[in-house]
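Note that one protein chain is taken out, while the other chains of the complex remain in position.
Letters A and B mark the chains as written, and numbering starts fresh at 1 in each.
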Amino acid sequence: MTQDKVTLAMGAGGKQTAKLIEEVFAANFDSPLLTADDAAVLEPPRGRMAMSTDGFIVSPSFFPGGNIGKLSICGTVNDLACMGARPQYLTCGFVIEEGYPMEQLREIAASMAKTAAEAGVALVAGDTKVAGRGQVDGVFITTTGVGEIVEGAAPAGAAAKPGDAIIVTGDIGRHGCTILLARDSFGIEADVTSDCAPLWSSVEAMLKVTHDIHTIRDATRGGVGTVLYEIASQSGVGVELDASAVPVDPAVGGVCRMLGLEPLYLACEGRLVVIAPAEVAPALVEALRGCPHSKGAAIIGKVTNEKPGWVVLNTELGTQTLLPQPTGELLPRIC
Amino acid sequence: MCVGLSAKVVRIADGMAMVDASGAKREISVQLLDDVEPGDYVMVHAGIAIAKITDEDDHEADEVMEALLA
Partner (left out) sequence: MSENATKTAAQILASYDGPHLRIMEVCGTHTHENFRLGIRKLLPEQVDLISGPGCPVCVTPVGFIDEAIWLAEHDVTITTFGDLVRVPGTTKSLAAARAEGARVQVVYTPLDALAYAREHADEQVCFLSVGFETTVPAACLAAEQAHAEGIENFSLLVANKTMPQAYAALKGSADVFLYPGHVHAITGTKLCEDLVEQGVSGVLAGFTAKELLTAMAVALAKAQQGEPFFVNAYPRVVKPEGTPAAVALIERVMEPCDSEWRGLGNIPQSGLALRDTYADLDARKKFGMPKIVGKANPGCRCGDVLRGDITPRDCPLFGKVCTPLSPVGACMVSGEGACSAYYQYGGELR
């Protein structure tokens, strides 16, 4: 029997569950570490390890440039990468709404497998639950990852120092903009795709240049602006940005102008904020530009000891102003 | 008050126009303006074109300053 929709029976633990796992997950997640036993049995990482977990809900679950599956791998892989950790093992938990199309589920699993392979991480365990219609919105995924920290690397949010350069690994706000457009709430069309990408290769390239990288953060929800405010607060430093140096895709800029939004607060899913001594920054940018997902890397500002806790913008008029702090839900400003 | 967007008219039909602001496109009403043609720039507010404009502000600033100093 082939079914084209997920049913409650598929989550009941019987034959149908086995079939769902077989058809969708086992077919895609082909790893000797992933077995039918109750837990994965693994070699521990050498040295120190990093561990992270993240839940993913995104509506719509498919969007230009990716889907929730790709997102769920990138999110956790990037969290590990930000600690200087090579992603090693990943587990995933699915909560699927009754009636969800099998075809889409297969596509999500295929994206996860592809992205995991690219990131060099093994999917070693998984769980599937089916919830009644309306209890979840389509599909929710939680991933947990373990990575091996490269010896000598110790990036941290509290380690930014005055004089450091601030790098962003590409143009900002594309994921947030893509989702906003995909929801079609505002009738706007633009050729924008999500920046969703696994970034270990970019971090690895930087660590080959130097281990002296003070902070790496992935700018997800809240965007680059929120991350910079977090770092400014954690490190007790000021952040000074050159407004004109922050890379923004023209179409993303157009959407933002249309809706009165600030690109610095739009979500990214494949962009890092990197803080490192000014003298190594150009070499880091060069290394980043040689990687597939950070070709647009640029230095956007510096860390200062003035105005600790604040993000200051150098404006096009040569004046300085503060970046307004984020206030939660992004609402278009019209009147 | 009144966030405005300058955008280029791409096409027009029945009082509605597709406008483009650096690649962000949206349909708006151009009913209130006469003689709008594709290629024109308009100031858009809350989904309607409120004025036909010239695209750039360089020339404008020069003129205003010249008049001021005259």
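Rule of thumb we're sticking to: a contact is a pair of C-beta atoms (placed from the backbone, for glycine too) under 8 Å apart; a residue touches a chain by one contact, two chains touch by 3 or more.
What you see is a predicted model; the values in this text were computed from it and never measured.
Partners of the chain left out, restricted to shown chains and counted across the full complex, are A, B. Residues of chain A that touch the chain left out of view are 185-188, 258-260, 307, 310, 313, 315-317, 319-322, 324-325, 327-329, 331-335.
With the whole complex as reference, residues 1-4, 26, 28-29, 31-34, 43, 45-48, 50-51, 53-54, 56-69 of chain B touch the missing chain.
One rule holds in what follows: only the chains that are shown with their structure count from here on.
Across the interface of their complex, chain B is touched by residues 186-192, 249-251, 253-255, 257-258, 260, 333-335 of chain A. Residues 1-3, 5, 20-27, 44-46 of chain B touch chain A in their complex.
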